[in-house]
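Incomplete set of chains, arranged as in the complex.
Chain nomenclature is as follows: A and B, assigned in order of appearance, with residue numbering initiated at 1 for each chain independently.
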Amino acid sequence: MRPSNRRPDQLRPITLTRGYTRHAEGSVLAQFGDTRVLCTASVEERVPPWLRGTGSGWITAEYGMLPRSTGERMAREAARGKQGGRTLEIQRLIGRSLRAAADLHALGERTITLDCDVLQADGGTRTAAITGAWVALCDAVGRLQRDGRLADSPIRHQIAAVSVGVFESTPVLDLDYAEDSAAETDMNVVMNGAGGLIEVQGTAERLAFTRHELNALLDLAEAGIEQLLVIQRETLAD
Amino acid sequence: MRPSNRRPDQLRPITLTRGYTRHAEGSVLAQFGDTRVLCTASVEERVPPWLRGTGSGWITAEYGMLPRSTGERMAREAARGKQGGRTLEIQRLIGRSLRAAADLHALGERTITLDCDVLQADGGTRTAAITGAWVALCDAVGRLQRDGRLADSPIRHQIAAVSVGVFESTPVLDLDYAEDSAAETDMNVVMNGAGGLIEVQGTAERLAFTRHELNALLDLAEAGIEQLLVIQRETLAD
């Protein structure tokens, strides 16, 4: 029995709210149960130095948690003077995942930055961030098209992500914090709309896992991501 | 004529939403028109080194803006490795203002940290932060009382704040960004529930101001803060 009474293969209630804030070219609040991540996409008409003159654009991400998004207050990274290893690891994952969505040359020499800020954390913030950021990216590209700055969309793939894990010996989908903090194995899976794998990051937290468990987790993730892809498309259709 | 069509002495629509996030002892979304600041109050059972053993508690504040809370994306302070001067100046103001609300000895040797994070900026973020943080502080104290950790409330004064300024030669209340960026004079006023002044920070942005203008601005601020005090009390009464 899961703490939330969900079935092993059941997602939490998912909501992706577009236009959550006003200034960004794309702004999506991604809610996976009590996890709430604000994903904004910002367009800037410049690229990092190593891409200047190449005709290629860039997609990158930054991740942060509000100090009291968590049960215990965390020190503010801006005040400590650096981003922690977990933060950097997550924002690198988000950036790589979203770059897999687009043809960077078709974007042209501009940068889209996906800021994923956790307002409230209850497990699965990085996968909620990726799922929401893809919608924000679409909205930013739509804005570029409406503004006449881009004729065709550079987006080639739909991207969504979910966490899976082994909790009390059972593979479960979309772990909340109560499950995540007690899980034996924890895995984040990013896939595209064609069913291709983009990232698989599995970690044995307490016990090693088997190929059999890995496959069961991937099955769960695949089914979960399929539902998320539908929600993303419905959100964009509104 | 103000860009927002408000009268010179008219506040923007104000909403203070309690319990906006789940983990913090106090969590208030302060909305002043399009300005939205999430104010959380976190209780920790320890004090800074210089207060250990004195019997006194501490109230402090931290302020941040999400990178895309503004029209142009701002660099993330955590990534740049330090908080800017404006950020430090604002969080010092918020901290001082909220310490004026309470008897720190009556709080006991614990710290309440007020995190004020701007989700969306449209002028007046620091005064919205102070006004919201006072409600979050009350909620955190209420939680301490309900948990039996504190018998009597250490809160002695109600605290609210508003910005005023001279815009196109006219003193106006509660400036939004369009006004703020063009104002000749800009002033932030913090007052308590008894009508006492806590902070007055006036700056000539383009032209020096006169004692007469200063008084007109303080009159506007006083009237505005009176309304904010009512809204705070109504919010807490819900």
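In this section, contacts are C-beta pairs under 8 Å (C-beta built on N, C-alpha and C of every residue); 3 or more make two chains touch, one makes a residue touch a chain.
Quantities reported herein were computed from a predicted structural model and do not represent experimental measurements.
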Taking the 2 displayed chains as a starting point, can you state how many identical chains form the whole complex? 6
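The rule we apply is simple: only the chains that are shown with their structure count from here on.
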Rounding to the nearest 5 degrees, give the angle of the rotation that lays the CA atoms of subunit A over those of subunit B. 180
Roughly how far is subunit A from subunit B, going centre to centre by Cα mean, in whole Å? 32
Counting only contacts in the complex, subunit A reaches subunit B at residues 21-24, 27, 34, 36, 38, 40, 42, 44, 62, 64, 66-71, 73, 76-79, 81-83, 87, 113, 115, 117, 119-121
